[in-house]
Every structure is written in C-alpha cells, then in structure tokens.
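Shown here: the complex without one of its protein chains, the others still in place.
Letters A and B mark the chains in the order given here, with residues in each chain numbered from 1 onward.
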Amino acid sequence: MIEEVLATARYNAKVDPSLGIWTWEIAFYLFMGGMAAGIMLFAAWAVLGSRRGTLPFAHDRFALWAPIVLSLGMTTLFLDLEYKIHVFRFYTSFEPSSPMSWGAWVLVLIYPLMVVQILSTLRDGYPVLAGWLERLPGGGWLLDICEGRRRTIAWLVVPLAVGLGIYTGVLLSAFSARPFWNSGILGPLFLVSGMSTAAVLPLLAGVGGGEKQFFERSDLGLIAIELTLIALFLISLATGAAQHMQALHLVWGGEYTVPFWLWFVLPGLLIPLLLEFLALRGNRLSGITAAVLVVAGGFMLRYLMVEIGQVSTWNDYAIQFDPQLLQRLMP
Amino acid sequence: MTTFAMVIDTRTCIGCGDCVVACKNENKVPAGLNRDWVVEATRGEYPNLETEFRSERCNHCSHATCVTSCPTGASHYWKDSNIVLVAAEKCTGCKACIAACPYDARLIMHPDGYVDKCTFCHHRVDQGLEPACVSSCPTHCMHFGNLDDRDSIVSRLLRDRRHKVLMPETGNRPHVYYLT
Partner (left out) sequence: MNRREFLKVSAALGAATTVPTMLGGCATRPLPGSGDVTATPTVCNMCFWQCAGTLYQEDGRPWKLVGNPDDPHCDGRLCTRGTGGIGAYDDRDRLRQPLLRVDDGGGQRFEAVGWDEAFDFIAKRMNAIGEQYGKDRLALLSHGDGGKHFQRLLQAFGSHAYAHPSFAQCRGPRATAFGLTFGEGVGSPDRTDMAHSRCIVLIGSHIGENLHNSQVQTFTRALDKGATVITVDPRFSVAAAKSQHWLPIKPGTDIALLLAWTNVLINEGLYDRHYVARYCSGLDKLVDHVQPYNPEWAYLETGIEPAVIRETARLMAANAPATLVHPGRHTTWYGDDTQRCRAIAILNALLGSWGRPGGFYAQEKVELPPYPAPEPPKPQQDWKAVLQGDYPLVGSGISNRLVERSIGDDAFIKGWFVYATNLPMTLPGATDQIKAAAESLELMVVVDTMPAEITGFADVVLPECTYLERYDDLRNKPERTPTLALRMPAFEPRHQSRPAWWMARQLASHLGLDAYFPYEDYTEVLDWQLKQVGSSLTEMQRVGVKRFPRKTPLYFEDGRDIEFNTPSGKIELWSSLLAGTGQDPLPRYTRPDRPPPGFYHLNYGRAPAHTFGRTINNPQLFELMPENNIWVHPSAAAVHGIVSGDYVLLENPEGKRSNRVRVRVTERIRPDSIFIVHGFGHSDARQRLAHGVGADDAALMHNVKIDPVTGSTGMRASFVRPVKEGVG
C-alpha cells in the first residue's frame, strides 16, 4: 500500500483538487486562433493558385473573416487574465523560452498582415468597403499597393498562418508538467483542426457549385488527417512513461472517456466525415449539418484538451478534509 | 549563480505543520491559500509499515519551467541565484507558470490578481537569516544554505547522508532535498 495524503489542509484556488486555471476562455481563444489561421491559409491558397474563378469566395471575401474571428478569441483571452491592467506587459519584453510570449508578438505581426491580405482583394470582394476606403486620404494608394503585391502577401501569410495554427497547439504541448499535453503532435493537430473548422465556414456562408465541392473535399481530407493525428497522439501517450499512461487512462476508461469519444470524436469527426461523404454525393442537408458539427467539434476538441490536460498531473495527494470547510474562513 | 538549497531530514520531521503556520504569518499569506504544506507518505502493509513526512513547497529549480514559460519575465531568478520570484508589477495573471510547475508548487492566485508562491523568504536570506519555515521547525529538521559553499550545513548534509528530491525526472533540477 502506498498512501500519500496531505497532512495539512491545502486547497489553493484553481490548483486543488486538480488544476483549474483555464476553462472555456482559453479553449475559445485557441479555437478562434486555429480557425483564423485556416481562413488565412485558404485565402492565400486561392490567390497563390490563381483560383479566382473556381474559388471566388475564398479568393476575394474569405480573408475578412480572419481578423473578426481572431479578435473574438483575443477578447476571451483578455477576459481570462487575472491582472488585466497589466496586459501591456506582454509587450514590454520578449521571452524566447515562452511560447506565450512568441504568441503575443506573433499576434502583433499577424494583424497588419491580415489587413493587407484583405486589402489585396478588397475591391473585388467588398466593393462598398473599398469605396469608403478610397475616399480616405491615401486609401486608394494603399489598395493599389496591396493589390499589386497580392502574391507576395499570400506567400508571407502561409508561414505566419501555419505558425499561428501550430502555436495554439505548442502553447499547450510545451508544458512538460502536464502529461496529457506534452506531445509534439498537438501543434500539427491544432493546425489541421483549425483548417478543418475554417474549411466548413464557406459552406455555412452558402457557397455553391465547385467551391462547395472543393471545401467539402478539403474538409474530408483534413478530418481524415485529424483522425490519424489523434490516433498517433493516443499511441504516444500509451507508449510513454507512467504519467503519460495515466493521462491516457483519462480518456480510455477514466472520467473523460465518454466526453472525449461521445461528445467529440463521434459528432465532431466521424459523423461529419460520413455526412460530407454523403454531401459530395449530392445531399444538401448533410452538408450544413456536417459543417455545424465540425465547428462544434473543433471547439469541443480545444475545450476537452484544455480541461483534461489540467487534470493530468505528475503527483496526486489525497486530502483528509472537506474543502468546503475552508469557506468558513472567508468573511 | 548562487545555489540556495533547503535540506529536510525526513527521519526527524514529524509532520507537525509548524512550518506552514510560520510561513503564513511571516509572509502574510491570505486566508485559504498556502505556500507550503505537509505530505504524509506511508508504505507497506500492517504491521510492516513506514511513514515519511515531507514539508513541501516551491523547489526553486535551477531549470524552472515556470520561469521559461512566463511571457513577461515576471517569473524570474533573484540576484543571479536559483531563488524564483514573481515580480507582481509584471504579472498579467495569465497563469502559464501555474500550469508549468510539475510539483503543483507554483500556485495560488493572490486575491489582487498576481501569482504568488514560496520565495525561500528571500527578504530574510538577504539579511543572513533563514526562511521562516526553517527557523520555526521545533525538531530542527530543516536546514537552509548555499550549496556553492562546501562547508555550509546543506553541503555537508548532502555529502554525508542519503537524500532525494521530488521527481527528478521532470528535468527541472529542484533544490529542496529530503534526507532519507
């Protein structure tokens, strides 16, 4: 028998009984970050492949969604901070060892890039907005520059958007202290998931014809890759050290088994896979349903990853008291 | 880099928690939060049993993942030593450091919003005193000092006695040692 108990009462808020520092705010931010990366990539892909004709939405209009999506995520990220007044501190230094610091600065670089990406096709995508911009001093000149450098901008977008997508995963995987997160696969997984959730947005926006087919096929492929990466992720946990095997147990027989498989894998990946397959055969309703499920599934993935990772731990001490009792100390 | 270490003799630790109360008083830790705690670990089967008591806290690791994960530099090393401190004026409350600590030692959100933890009582170390927990221990089982000094009590104890750290496999290089 090995019994390890806390002999003195300890119930630090958000740390005991298991880590609970991040919940839906961070999950939502990661979700939006991945989605924005995916949006930018698809827009860049359309430009680089000169697919204006086949992918008009992606080419001209999709890019505008990216900053909106990302900003929603940044809002919840800000809400999560406990010391909000100090938010500017992210920008008074750069800590190369901290993925979060990288993320903070990358986001600063990404916004201008997003803007020029939008501007590079604004006249074609949103003529009304372009009209307003041209009335401002220098507006027309700006639009000209961006349109002229359209391909260059798209080339620049690719590495940064890939970086953004992967960063949302690396943010978690860099924490060696959390066995469930500590796998290099998280970066690519979150990128692929982000691209998948981005890929279904045009379907929800009502694109038709060839573009619809393109996105459905792309999403099909992305979901297949995502399933593979998840399988590899679980295998890496199963073949890791004791703490990793314990972390795997959380979704393989433990308390998160049902949420992981029944609320994420099944409705977020497997069913959309099937539905999109059917949609490619012409079933219109399946397409919308699948898109909604993919988006919901994308959020579920982040939410579950954030929560399960915090529950996974290297040490685990039993307590000998009811934590509610410590509430009596509060005035 | 000066290496400060705490050496705790589990043979004479009785798990009384004096260190916990002393720390709370010295550092005015708010109600409901703890910078240190006591763990009781029992092995064996009745009647062949062994119980070990450990007073645990932040391990002030030389390769602290909480320092590397901090995006603003709020989590930093004090005066070229391994004492890890949080500069409250730089902390945004992002809590990455709390997630980064494998010992769950890096903890507590101070009600004002910044991260707090054991500081090895650096304000006392600065005056040549020992941390409050070490000074309060009624069995004198806790020791503190500079590992770079070969004649310090901590260096001598680690040379003479078998000892361990918590979870060395984390790679963080903790500096709270337990004599066994």
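To be clear about the criterion, contacts are C-beta pairs under 8 Å (C-beta built on N, C-alpha and C of every residue); 3 or more make two chains touch, one makes a residue touch a chain.
Remember, predicted model here, so these are calculated numbers, not experimental data.
If I consider the whole complex, including the chain that's not displayed, which of B:V7, B:V20, B:V39 or B:A64 touches that chain?
Hidden-chain contact among the options goes to B:V20.
For chain B, which residues touch the unseen chain?
11-12, 14-18, 20-22, 24-28, 31-32, 42, 44-47, 49-53, 87-90, 123-124, 127-130, 132, 135-141
Can you list where chain A touches the absent chain?
Per the touch rule, chain A residues meeting the hidden chain are 1, 3, 5, 8-9, 85-86, 89, 92, 318, 320-322, 325-326, 328-329.
Going forward, only the chains that are shown with their structure count from here on.
If you average the CA atoms of chain A and of chain B, how many Å lie between those two points?
Computed value for the inter-centroid distance: 36 Å.
Provide the residue numbers of chain A that touch chain B in the complex, in ascending order.
1-15, 19, 21-22, 80-84, 86-87, 89-90, 92-93, 95, 97-101, 103-104, 174-178, 241, 310, 313-315, 317, 326, 329-330
Given the complex with chain A, which residues does chain B contribute to the contact?
The contact residues of chain B facing chain A are 15, 17, 20, 31-34, 37-45, 53, 65, 67-74, 89-96, 98-104, 107-109, 112-114, 166-167, 169-171.
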